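Omission of a single protein chain aside, the complex is shown with its protein chains in their original locations.
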Amino acid sequence: MKHVDEYRNGDTAQKLAATLAREVDPARDYRLMEFCGGHTHAIFRYGVQDLLPGNVKMIHGPGCPVCVLPISRIDQAIAYARRSDVILCSYGDMLRVPGSKFTSLMKAKAEGCDVRMVYSTLDALELAQNNPDKKIVFFAIGFETTTPPTAMAIKQAETMGLKNFFILSNHVLTPSAIQNILESPDVRALGSVPLDGFLGPAHVSVVIGSQPYEYFVEEFQRPVVISGFEPLDVMQSILMLVRQLNEGRAEVENQYLRAVTHMGNTKAKKLVAEIFELRRVFEWRGLGEVPYSGLRIKEEYAAFDAEVQIPVETPPARENKACECPAILRGMKKPTDCKLFGTHCTPENPMGSCMVSAEGACAAYYSYGRFREAV
Amino acid sequence: MKHVDEYRNGDTAQKLAATLAREVDPARDYRLMEFCGGHTHAIFRYGVQDLLPGNVKMIHGPGCPVCVLPISRIDQAIAYARRSDVILCSYGDMLRVPGSKFTSLMKAKAEGCDVRMVYSTLDALELAQNNPDKKIVFFAIGFETTTPPTAMAIKQAETMGLKNFFILSNHVLTPSAIQNILESPDVRALGSVPLDGFLGPAHVSVVIGSQPYEYFVEEFQRPVVISGFEPLDVMQSILMLVRQLNEGRAEVENQYLRAVTHMGNTKAKKLVAEIFELRRVFEWRGLGEVPYSGLRIKEEYAAFDAEVQIPVETPPARENKACECPAILRGMKKPTDCKLFGTHCTPENPMGSCMVSAEGACAAYYSYGRFREAV
Amino acid sequence: MSTRTAYTRSLDLKNGVVEMSHGGGGRAMSQLIEQLFGDAFANDILAQGNDQAAFELPRGKVVMSTDSFVISPLFFPGGNIGNLAVHGTVNDVALSGGQPLYLTAGFILEEGFPLKDLKTIVDSMAHAAHEAGVYIVTGDTKVVERGHGDGVYINTTGIGVITDDIHISGERARPGDKILINGYVGDHGVAIMSLREGLGFEASVQSDCASLNGLIGDMVKAVPDIHVMRDPTRGGLAATLNEIARQSGVGMMLNEPDIPIRDQVRGACEILGLDPLYVANEGKLLAICPEDQAETLLHAMQAHPLGKQAAIIGSVIEDANSFVQLKTGFGGTRVVDWIAGEQLPRIC
Amino acid sequence: MSTRTAYTRSLDLKNGVVEMSHGGGGRAMSQLIEQLFGDAFANDILAQGNDQAAFELPRGKVVMSTDSFVISPLFFPGGNIGNLAVHGTVNDVALSGGQPLYLTAGFILEEGFPLKDLKTIVDSMAHAAHEAGVYIVTGDTKVVERGHGDGVYINTTGIGVITDDIHISGERARPGDKILINGYVGDHGVAIMSLREGLGFEASVQSDCASLNGLIGDMVKAVPDIHVMRDPTRGGLAATLNEIARQSGVGMMLNEPDIPIRDQVRGACEILGLDPLYVANEGKLLAICPEDQAETLLHAMQAHPLGKQAAIIGSVIEDANSFVQLKTGFGGTRVVDWIAGEQLPRIC
Amino acid sequence: MCLAMPSKVVDVLNDDMAIIELGGVKKTISLGLVEDVTPGDYVIVHVGYALSKIDEDEALKTIALFEEMTKNESVAP
Partner (left out) sequence: MCLAMPSKVVDVLNDDMAIIELGGVKKTISLGLVEDVTPGDYVIVHVGYALSKIDEDEALKTIALFEEMTKNESVAP
C-alpha cells in the first residue's frame, strides 16, 4: 500500500529510535501531548512507546470526538432514536458510547429503536431516499475533518429536495480545545501538568492547514509539530519536537507536508462556513463549557437542523459522579485513580466515554495498562 | 358437555339407524341434499353415512361460504393485503383459499403482506385500536349466521369513533342460493339431478328462523327439515325427511327446536337490515350470478365500506378452466371427474375452493373418497 | 479454571438484555456462556471448555436426534422453551429404545431479549436435564438482530446408546399389532393455543411436556419387542400414525372412545373448530407392539407416573393404501388423514 | 419406501416459497423433508426415516460439537450458509484430533423464503458433506413467521471418534510451545463485510470456508502430540488465542510479520478501521505444539492444499495474566486483548 | 357451515360481554345480539357472539323424541 507501508518500516523505526535516544537530554523530561486520538492509536497499535527514550513521556489529550461529547448529547440522540417516526443513524464509533443510566444507542437498538450504523453521510442520504415515510436523523460528530462531509450532505439533501433528512450537529473545533487546555489553571498557573510540546493533528490539519497553530506557539511558547498518523510520522515528529525543545525554539513545524498545507482545504472550509456557524459555547466532556468551540447549522439551512425541526426534550443528564473522565481528559488523573475502573466500568459496560473507544484513556489502560503493570 | 354429548350418543345412533332401515322403502332412492357444510362435516366426522341405508343418498350442497366465494373476491382481498397501509384480517377459513395464479392470503402473508387471522370481529376492532396508523380491512364472509357479528362490529366501530376500520363485505343469503339450485334447469326441468328433500341449515336458521323455508316447500314441493349440526340431529332429521317422503308430504319441519324459532333472532335481523342492503346480483362460485343473493353496506355506513373508501383494482379473475368446482357445487359432477383432482390439485395446493376446507367436496373425496374406493 | 477474574463486572440478570456483543466472539459472549450457561449446566465434560465435547460411550448402537424449538409463547402453562427443548430431544433419543446420555444446546438469541428470562429458560433446561439424567456437554450461542428472531430459539441434539436386543423402528408395524398411548391427547397444543393472541380462552390445561426416558426404560424392559415408538408432536396423533402407516405399509384402525382426551381439550377444540387428533403433544408416545404383549406393555405403562392414563387405542391392519381410520363413538368410521398444512381455527 | 405416491404434486422449486404449512407436521412438511432434504442428503441411515438416527461407531472416544449458523447474507463469495454449516461443525469435531463421521441438520426457515434458494443451500450442504466424507443422518425443520427469522438458520451437530493416543485440548498450551496457522487471516470476515449494506466495497476476497478434517488428519499423523487446536472463527485470532491463553494459564507472544494476511484484507481493514486479528475465519485453524515438533507440523501443513500458506506465528510464554501480545513489524509490542463486543467499522 | 357451540353463560360482564364455558374452557364473548341472558343460560356461540339462547324444554323434548322414535329398537351387542 503506497503512502502507507513506507511509514511503517521497522528498520527505519529502529534508526529513528537510536537517533532519538542519542539526541534527548538525559537531564530533563520531555512531556509531549498528542492532542489527537489518531496519534494515540498509532502509538498503541505499533508499540511506539517501546522505541522512545524513558524521559520522553507521551500525554494523551482529549483528541477523540467521541470521548469529548457530553452525556447530554448522547441522551439527545437516544431520544431521537426512541421516536417511532425517526431512524437515527451515526458512525459506528457512537453506538456504544454510554448516555445516562447505562443506556447507549446500541442498547436502544436492542430495545427496538431503529438505529443504523453508516459509513458515510452518503449512506445517510440514501437512507432518507429509501425511507420517505421516516425522518432520518444523522447524529453528526467530529472535528474539522468530519464537518465538511456533513456540510456536503446538507448541500446534497437540498439539491435532492429531501424533506426527511436532518442533522444533529455535534461538530467541534480543535483549536478552541487546545487553547482551553493551555489556559487551564492546572497547565498555565499551577504547573501541575507541565506540557512541553504538542503533536498537531494530521487530518484536522488537512482541512484547517498549519496556519491556525501559529497563534498558540506565539501565545503559549510551546512547540507544535503537525504529524501524520503513521508510526514513522509520529516518531519523526517527536524527534522534531525534541530538537525544538533542545534548541529552545517554539515553532509550528509541519511533518505531514504531503497532505497538509499552510491554509488547508479552502474549498472544504468555504463549504463549512456557508452552512455552519459558531455556537457561543459548547460543552466538552472533561473540559466543561468551552466558548466558541462548537458548530451549529445556520438559519438558512434550518430545514435540515434536527434540533430546530424535531425538538426533543431530555431530562438533565446525570454524569456518574465517580467517573473521573473529566480529570483524565485534561491529563490530571490516571484511569487507575477512578474507583469504578475495571470493576463497574469495563470496555463491555463502559460508564464513561474514556472506556469506549480503543483510544480512550481508560480503555487503553484496561488492555495495555494492565499489561504494563504486569511486566 | 351439556347440549352436546346427548346428541352424539352411539347407542341412540344405532337405534335410529335401525328405525331408518326399517322405515325406508327399499323400492326407491332418497336423494337428500344437505345444503350446509355443517351437516356435511357431521356426516364425515361421525361416519353417519355408515349408519344410513344404502338407498338414502346424501348430496353435499354448496353450503360453505368459503367454497362459494368467487375467485375475484379472493383476488380483491389479496389486493388489499398487498397495500402497505393495510392490515387485512379474516377468519382462519379464508387463508388458504386460492385466488388467481396460485395465490392465497396465506401466500401473500408469506410474501410479506400483513395478514392476520382473527377469531371474531371483536379481534378485528382491537387490531384497529392498536394500529391507528394502519387501515384494518376485515374480509367478511359468511351466511346469515355470520352477518350479524359483522354488523355489530360496524356499530361498535362507529361508537368507538374508529376511522381505520373497514369491511370488505361478502355476506350472502342462503334462501337465494337454495332457490337458485332448485330453479336450475338440471334440477327443475331436465331432472338429471333429482333432489327429493333438504336438510335445512342449523345456525343460519337460528338467525332467520324457519319461516323463510315455507316458500320453497310450497313452490317446489320438496320437504325441508331444519336440522341441528350434531350427528343425532342429522339422523333424526333424515328420518323426518324419509317419513315425509314416505307419506307424500312436503312441509317445513324443525328438528332444531331448541335453538330455532319461527321468526329467528329479530334483534340480529333488525341490526343487519339497518346496516346492509341487498346487492342486485352477486356472483357465487358454481352458481354464477345469483340475483339478490349478497349484501352490501348501506350508504349511511359507507365510511366503513372498504370498497368505497379504499378502492382497489384487480385484473379480471381467471378461474382455472379445468376446475370443475362449478359443476360439483351444483351436484352435477363428482370430484373424480376433474382432470386436476389429486394430481395438480391437492389439499396442500388447492386449485379450486372445493379442495380447501375439509368439507369441500374435493377435499372430502381426496381423504375419504380414496378410502371409499379402496374398501 | 481461574477465569472469573476476566469479567470484572457481573452479568446484569435483573435489567440486562441480550446485545449483539453477546454473540460477537468477544469477552461479552464468553462471559454470558460461562456465567449463564456454564453455571447452570455445570458438568465435567462441559467444563473442558473446548469447541467440542469428548466422552466415552457405553457399548451398543449409537442413536442421535436433533430438534430446533421455536415455540411462541416462550413460557406456557406447564413449561417453557427450555425444558421443552430438553424433553423433546431426550424423548426422540429414548423412543429408539435407547438410553439418552448427552445433549448439545444451540441458542439463537434475539437482540433485546431480557437476560432474566434467558436465565429462567436456561435454569429450566438444566433442571429438566438433571431430572432426565442427561448432561448438556457442549453448546453454541448466536445473537441475531432484533426483528430476526423471536426471543430465543433452541436447538438440542441428543446422543444415546441402544442395547443389541432392541429393534424399534417406524417400518416394523405389522397387521395385528396393538397401538398404545401413555395418556391424554392434545394437552400441549391446547395449552399453547390458550395463550395465542386473538384466540384467547381460559383453560387450566397444562402442557404435558415431559421427558419420557424413564417410562420408556420400563416399557422396553417389560416388552423388549416393541415394534414402533414415536412421539405425536407436531401434527398430533394423526400425523404420527400416518407416517408410521406409510413407513410400514400398513393401515390402522383406531377406536375413538378409547383415546384419552380431557374435557377441556375437547371443549377448546369444539370452540375453535379443531380436531384433537391433530393437536400437538410433548409428553406423549405412541407404541406399537405384538397383540399378545399389549396387555403386558399397558400394565408397565400404567405403573409409571407418566403412563397412568395409558390405553390401547387401536390396531394395525392390512391396507395397501396405508389409511389410518377411526371407528367413531357414534358408530361410523372415518379416515384420519394428514392435515393439509397447519390446523387453523375456523368458523365454518 | 413406496411413499412418493402420497405427494401427487411435486414441490415448486422454481417459484415456490416456504409456507407455514412446511413446518406444520402435515403432508407439506413431510414432502419438503423427503423431496428436498432426503434427496440431497440421501444415505442409508437417514433413510431409516425415524425421529432419530441409529448407527455403529468405531472404537474410541466420542466427540460431539454443535453450532448454529445465522450468517447474513446467506450467499457470499466462496460459499453460502449451507456449506458453511457443514464446514463449521466438521471442523469443530476434527479439531479434537478426531474423525468426524455424522452430522445432524436443524433448519429454521422463515416463511416466504424461496424454495429455489433453499435447494441451492441444501445442495451445497450435501456437496460439502460428501467432500468431507461425513453423512447427514437426521434432521429437523421448523418454519417461523415472516419477521421472525432471516431466511434460513441452520444448526449442525457433529459426531466423531478420537483414537486413544490423541489428547488435544484448550488447556494444554505450555510455555515454549509454538503457535501455527494454516494460512491467510481474515478472508471470511472481509468477504462478508464487502456485501454489507452501507459498507459496500469491492474486493475479490473469497471466504476461506472449508472443511479441514483432511488437513487435520495429516497434521495429527505427523505430530500426534499437538497440544491445542482451535478454529479462529467469530472474534478472529484474538478471541481464540485469548481463550486458549486463559484456559491454559499461559501468555502468548505473536510475531506480526509472520501472520499471513492478504493485501486486500489489510486494505479493507484500513478503510473500515478494523484489525484483521479480530476478523472471522471459517477455514483456518490455530495449532499449538511442542517447539521441537513445530517444523514437522509446519511441513505437514504446507504439504496439504489447505495449508500451503501455513506459518509459525508465535510462541506460548509464561504469563500469570494470560496476556496475548504481539511484537509489531514496527519493533514495538502491544497487547492483543479480546474485543469488547463486536468490532464496528469506525471513523475515528 | 357456521361453527357454533352451545355454551353455558357463567358470568355476565359490562358492555354486553359475558364469560361462557364449554368443557371447562372459558371464553369472553359478546351478548350484543341476544336479549335477557342470565348466568346459567346456555347460548349458541358463533365467532365470539351469542346468537340465541338454548330452549331447555325443547331440548328435553328432542331427547325424548329420540326415545320415542326408537322405542322398538335394541342396540346390537
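Order as written gives the chain letters A, B, C, D and E; numbering starts at 1 within each chain.
Criterion: a residue touches a chain if its C-beta (ideal position, glycine included) is under 8 Å from a C-beta of that chain, and two chains touch if they have at least 3 such contacts.
What you are looking at is a predicted structure, and each value in this text was computed from that prediction instead of being measured.
Asks: Checking the contacts here: which visible chains does the omitted one touch?
Replies: So, taking every chain into account, the missing one touches A, D.
Asks: Check each of D:84, D:203 or D:340 against the chain that is not shown and name the one that touches it.
Replies: Going through D:84, D:203 or D:340 one by one, D:203 is the residue touching the chain not shown.
Asks: If the hidden chain were put back, which of A:32, A:181, A:206 or A:325 would touch it?
Replies: A:206
Asks: Spell out the interface residues on chain D facing the chain that's missing from view.
Replies: 194, 200-204, 262-268, 270-271, 273, 346-348
Asks: In the whole complex, what residues of chain A lie against the chain that is missing from view?
Replies: Missing-chain contacts on chain A: residues 1-4, 6, 11-12, 14-16, 18-19, 36-41, 63-64, 91, 119-123, 142-143, 145-146, 148-149, 152, 201-204, 206-207, 229, 232-233, 236, 239, 255, 257-259, 265, 267-268, 271, 359.
What we mean here is this: only the chains that are shown with their structure count from here on.
Asks: Quick one: which chains contact chain A and chain D both?
Replies: C
Asks: Counting C-beta pairs in contact, which chain pair has more, C-E or B-D?
Replies: C-E
Asks: Taking each chain's centre as its mean C-alpha position, how far apart are chain A and chain E in Å?
Replies: From the centre of chain A to the centre of chain E is 75 Å.
Asks: What whole-Å value do you get for the distance between chain B and chain C if each is reduced to the mean of its CA atoms?
Replies: 38
Asks: Do you know which chain B residues sit against two or more other chains?
Replies: Chain B, residues with two or more chain partners: 1, 4, 14, 37-38, 64, 91, 106, 119, 123, 142, 146, 346-348.
Asks: Residues touching two or more other chains, restricted to chain C: which are they?
Replies: In chain C, residues 19-21, 26-28, 263, 266-267, 270, 273, 340-341, 346-348 touch at least two other chains, as defined above.
Asks: Tell me, which pairs of chains are in touch?
Replies: A-C, A-D, B-C, B-D, B-E, C-D, C-E
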